[in-house]
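Of the protein chains in this complex, one is absent; all others appear in place.
Which chain is which? They are A and B, in the order written, and residues in each are numbered from 1.
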Amino acid sequence: MLGTRPKAREGAFLWLIKILAGLSIVIVLGIHFVVNHLVAPEGLLNYADVIRYYQNPWVVTMEIFFLIAVVTHALIGIRSILLDLNPSDSFLSILNTILIVVGVGAVAYGIWLALEIASRGN
Amino acid sequence: MTDRLWHVTFSIYRKKADQPPFYQDFSLEVDPDEYVLDGIERIWAFHDRSLTFRHACHHSTCGACGMLVNGVEKLTCITPIREVTKDGGKIRVEPLRNFPILSDLVVDMSEFYLRMEQAHALQVVPVAQSTLPYESLRFPDDGLPHERLNDCIECGMCVSACPIALTAANYQGPAALAAAQQTYSLTSEKSLLALVDCADGVWRCHSGFECTAVCPSNVDPAWRIMELRRQVIRHRIKRIFRQDG
Partner (left out) sequence: MMNNQPTPGKALRWFDPRHRQPGTWAFILNRITALGLTLYLALHLIMLGKLAQGPEAYDSFIALAKTPWVKFGELLVISAGLIHGLNGIRIALTSFGIGVTVQRQLFWSFLTLALIGSAIFGYFMFFVH
């Protein structure tokens, strides 16, 4: 390890994505909160209201974008914290696989759920 | 120098070879305007000759005497006793964090020095470019190339205070990154950017700012790391558009 050149492991790219996702979250969270809890009637506290709310395609788009931003930011963040513990290369490749699976899975589940709820309106 | 002496207990971290570490207490009468290093030297001279510690210049130029004083990184040659305790109080002295301990208060700085070399750290810099770029110091320009010793004295206190250096031995560390930034600013060596542009380099910093807080010498490593990030990004963007190395 000592005296060797460190390899360029793409730290910059993920770091930039994390910051951009974070900034997107700040903006969309603001919108998400205002819309969900102040604009929507009775603050989406019952099933029927949620269904009605999800009929708006802009809502569906915003919520899906929000989900992707949050999952990306959170999982890259978890990876950063674990990287600070100096893991071995094999641990890191297993970790990357797990995070990608969890991330894709969470986004797929969220998109399915959003579309499913939207489809329940008449 | 005051006439009144203080009773101060120095609690010194001791560790030899593979023996378990322990704290040894020494009671001293000290002039509170003396420095912590003076107390440690007196303990060595008159109480325990087996105490190992580093010291050289005694005026904050060599960077040898960095230690933890009551849990905080300090350059002991310029830390007055009255700054860290009171009459009847205790001073706990420990070696710097995040370095292997060789003996008592002496840590192994070899990897640190190697990293500084890899970063092409400069010992001497032109005076006109020797301060932090955001400071508005001005030096009279008489047309002559004045130089002075670089601010970084390679004391290692920034590495000791860094939370990432605490858990990750492969993190290049604030000193090396700051050195790379300064050298790159003065020489434009692109190889330095390649050195720091990696997950263990400039992107591993989590903005703790502790390095700048403990630096005794106006290096401001945190600022330099942020500036280095911008220099790396600028260079990457240029490479995309101009295809030059």
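Here is the rule we go by: a residue touches a chain if its C-beta (ideal position, glycine included) is under 8 Å from a C-beta of that chain, and two chains touch if they have at least 3 such contacts.
It should be emphasised that the depicted structure is a prediction, and the values quoted were computed from it without experimental measurement.
Considering the entire complex, the omitted chain makes contact with A, B.
One of B:51, B:64 or B:107 touches the chain omitted from the figure, and that residue is B:107. Among the residues B:42, B:55, B:82 or B:97, only B:97 touches the chain that is left out of the figure. Here the missing chain is touched by one residue of B:70, B:131, B:185 or B:217, and it is B:70. Panel shows subunit A; residues 19, 22-23, 25-26, 29, 43, 45-48, 50, 70-71, 74, 77-78, 81, 84-87, 106, 109-110, 113, 116-117 of it touch the chain omitted from the view.
Residues of subunit B in touch with the missing chain: 15, 17-18, 21, 70-72, 95, 97-102, 107-108, 134, 161, 163, 165-169, 171, 206-210, 212-213, 222-223, 226-227, 229-230.
The definition used in the following text is that only the chains that are shown with their structure count from here on.
The distance from the centre of subunit A to the centre of subunit B, with each centre set as the mean of the Cα atoms, comes to 39 Å. Of all residues in subunit B, those touching subunit A in their complex are 111, 114, 163-164, 167-170, 172, 194-195, 197-204, 206, 232-233, 236.
Subunit A makes touch with subunit B in their complex at residues 1-3, 5-12, 15, 80, 83-86.
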